[in-house]
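Read through the structure below, which is laid out as structure tokens, and then see the notes.
The other protein chains are all here in position, but one chain of the complex has been omitted.
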Amino acid sequence: MAKVILTPKKVPELMLEAPCITTDAFAKKTPAQIADLEVREGKIPFKLGEYFEIVGNPGESAAETEIEIAGDCSRVKYIGTKMTAGLITVKGNADMYTGGWMKGGKIHIVGDVHSFCGIAMEGGDILVDGNAQNHVGCAYRGDWRGMRGGTIRIRGSAGNDIGTFMLGGTIIIEKEVFIHVSTHAEGGTVIIKGNVTGRVGGQMVKGDIYVLGKIQHILPGFTKVDQVRKEVDGQTFTLDHYIGDLGERHPKSKGKEIFANLYVRAAA
Amino acid sequence: MTEILITHGFVIDPTQNINGDVADVAIRDGKIVDTVGSGAKVIDAKGKVVMAGGVDVHSHVAGPKVNVGRLMRPEDKLFKSPMAQEKFRMESGFSVPSVFKTGYDYARMGYGFVMEAAMPPIHSPHVHEEIHDTPIIDEAALPVFGNNWFVMEYLRNKEVENTAAYIAWLIRVTKGFGVKVVNPGGTAAWAWGLNCLKLDDKVPYFEITPSEIITGLLQANEYLGLPHSVHLHQNDLGNPGNFLTTIDSLKLAEGIKTKNKFGRTQVMHSTHIQFHAYGGENWGNFESKAKDVMDYVNKAKNITVDLGCVTLDETTTMTADGPFEHHLHSLNHIKWANTDVELETAAGVVPYVYDKDIRVCATQWAIGLELGLYAKDPERVFITTDHPNAGPFTRYPRVISWLMCRKARDATLNTFRHKDKVIEATTLDSIDRELTLYEIAQMTRSGPARCLGLSKMYGGLAPGMNADVAVFDLNYKSMPTDPVAIEKALQRAALFVKSGEIVVRDGTVLSHGHKKTVWVNVKMPENPQVVRDITQCFTRDYTVGINNYPVRDYLAPHPYVIDVDVEA
Partner (left out) sequence: MPKLITQVGCPYCGSSCDDLEVLVSDDNKTVLEVRNACIIGNNIFLHANDPTRPKLPRMRQPDGSMKEISYKEAIDWTAKTLIAAKKPLIYGFGSTNCEGMSAVGRVAEKAGAVLDNCASICHGPSFLAIFDNGYPSCTLGEAKNRADCVVFWGCNPMHAHPRHTSRYSLFPRGFFTQKGQMQRKVICVDPRETDTAKLADVHFMLDQGHDYDLFDAFRTVLRGHDIPDIVAGIKREKIVEAIEIMKKSRFVMIFFGMGCTHTDGRNHNVDIAISLTRDLNTHTKASIMAMRGHYNIAGPGQVWSWQFGFPYCIDLSKGTHAHMNPGETSSIDLAMRDEIDCFVNVGTDAGAHFPIEAVKHLKKHPFITIDPNFCMASEISDLHIPVRIAGVDEPGVVYRMDNVPIQFKAVIDGLPGVPSDEELFDMVYERMCELTQTEPVWLAAKAHRKYPSSAVN
């Protein structure tokens, strides 16, 4: 893969909106052309080159292009949005909408991400070594079609609203989550390896949630049906199997209602 | 004095039986005139079609439920509306556009007048606030009456005159235009969670039936001699097998004679007839009854209809038919908004995806087109999409291209997953008719203008009429064989003159024009009983004061008031 290295050279005064930092936008361009791409601080358009030193040539297509940001992007929004292929690595933090509406390829954030990481994602992989804020893999406001595919892995913890209106794909949070997991979801898989405060699977129609830590408050709409042994992210566990949300409507298949599944690691 | 001369175009004007003759259209001070001086601005329309500005008889463009549709659907804006013409206001939304986009997009398609199809009376200040913020196009609004407590009380007691007096008062205080009826009785029943699906279902408490409400309102409307007839959204909308109720409702107009000074010939306008032309008993054997419905419409000269064509888009349904929206929500499980309006009406809003690969949606698409193609008198059958219910108004050009080209219909049909089932459930595939641009002009210009009683102002190019003139890049003598070219030409007018001012050129908005709010001022001798009833009702049942209810004049800053004098 042909690699383009972006080195931050100034911190934006406000947040920098840079939806152009994608392999799709970079492919086939010269460093000078990449430097010329538009970014915004509020209403003022600037050039990408004013904020980043750009070295290296991208490939002929997104799939053949790798972007490395050699520094912190705490104040840069929209990195990798709508990307279809290739690789982006950020050697620091990234701000909101990282990998939003992503269709393919891979994004690796070495630091933390802010909210709306992987919003309405359709495919590809996002790996965050640090923590995420809220709304990981959620739907855009009002849309009943949330994350449809791909994988988001957060090695740290996350806030609230994980996988809201999720339809497919996988979200893995390796540490704690606050509240609201897979709310309104109609598919997909969420795995939380740490503890969750509560509201797991509220208004959920279909889909699977695995919690390997503890849930402080299980919703009254979930009821325990059995205990199973299942492999979760490469390891096998004994899990209490709940179905729900019994308060929500559920589609029928051959006359039987299909519920969402919540698996919680059984007490030793 | 502004003078414009549009020269050498193919003029199509059904009001003067002009069908593509090469002629000039002269404009002075906002009106069409016979001739203009040599100083007039000359616009060469050679090789292009010249028509009157379009008249939309039924569209939901302003008011509370439209705004609920905007508010509750941020996703209808996401990545869908990066539209801002420099020096003009920002445009937002696809299925429910912002007021600015509404005005601009209608103008870009050469439309000059749009009827807001349902105004809840208590919300009329809101409707007028939106209308005056909508640029360019002239607008009017129809207050809803079919589930109004006064109307149901008076008509239960067979008091047509009192009903008429109340209608006159309400149209005046709301600055409304005519009598809209939505699911008569059914929406009132919805206030208790019920509905009236049949014409003889009784409304709870009021003990009146939909057919009595419709008949009484038809009589009251003609008693007053309003410019427009009763504008009816029928009972049992959108359900398989509803065509029988539809035809029975249309039959209620039999024997009722028009009485008006506005050139209107119908006593009933039945709207979005596509949703009312369904056969079958359930969604499994759902089929078209377009032919049955149109056979009746073609015979009944005192009826007009509009189509409500499905455009196969993701859109937002919104109607005063509250129980229908609740029902629709139970089918698609997407978000549902509802507002029950005290004493007057209700409304519901549900997003809807007309997916071409779902058999029912594809069949609905075919039914809308069948209805248009079965029309024997295009002066009585109008093109609409019941915007935004069956699709956004911005799809009119596509609907027209389907009606004008069998090739376009086939091309769409061939993409359906259930093509064979759609062909089986409808007669569309057996229809070869292709409407002419002249017929399209009847269905979008002269026809709706006459139906609304506005034929002296809109819908034609005769001297004295409003100078709303649209020029389209279509060679009438050698029409494009590619339907997409027709759609493209109609989507973005080469030129649109609105009220004598050039507002669009090459599809680009140039000016905010001089929009007007059209409303009807019915003058009739005071009816003491009705006055007393209204006063009492506001004190007892309403939650707003009667003094704060009438729309203040400043909210309709550029009124065009049509006076109707009713003799006692």
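Per-chain residue numbering starts at 1, and chain names A and B are given in the order in which the chains are listed.
The working rule: contacts are C-beta pairs under 8 Å (C-beta built on N, C-alpha and C of every residue); 3 or more make two chains touch, one makes a residue touch a chain.
Remember, predicted model here, so these are calculated numbers, not experimental data.
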| item | value |
| --- | --- |
| Displayed chains contacted by the hidden chain, counting the whole assembly | A, B |
| Contact residue for the chain not shown (choose from B:39, B:525 or B:545) | B:545 |
| Contact residue for the chain not shown (choose from B:18, B:253, B:337 or B:435) | B:337 |
| Sole residue of B:202, B:326, B:418 or B:505 that reaches the chain not shown, by the stated touch rule | B:326 |
| Which of B:36, B:72, B:114 or B:232 contacts the chain that the document leaves out | B:72 |
| Touching residues on chain A - with respect to the absent chain | 13-15, 40-44, 96, 115-116, 134-135, 140-142, 144, 160, 164-165, 179-180, 183-184, 198-199, 202-203, 217, 219-221, 223, 245-248 |
| Contact set of chain B toward the excluded chain (per top definition) | 62, 64, 66-68, 70-77, 81-84, 87-93, 96-100, 122-123, 125-126, 129-130, 132-133, 135, 191-193, 205, 326, 329, 335-343, 346, 349-350, 512-515, 540-548, 551-552, 554-555, 557-558 |
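Here, only the chains that are shown with their structure count from here on.
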| item | value |
| --- | --- |
| Interchain centroid distance [CA atoms averaged], chain A/chain B, Å | 44 |
| Interface residues, chain B side, partner chain A - complex | 72-76, 78, 333-335 |
| Complex contact set, residues of chain A against chain B | 140-144, 249 |
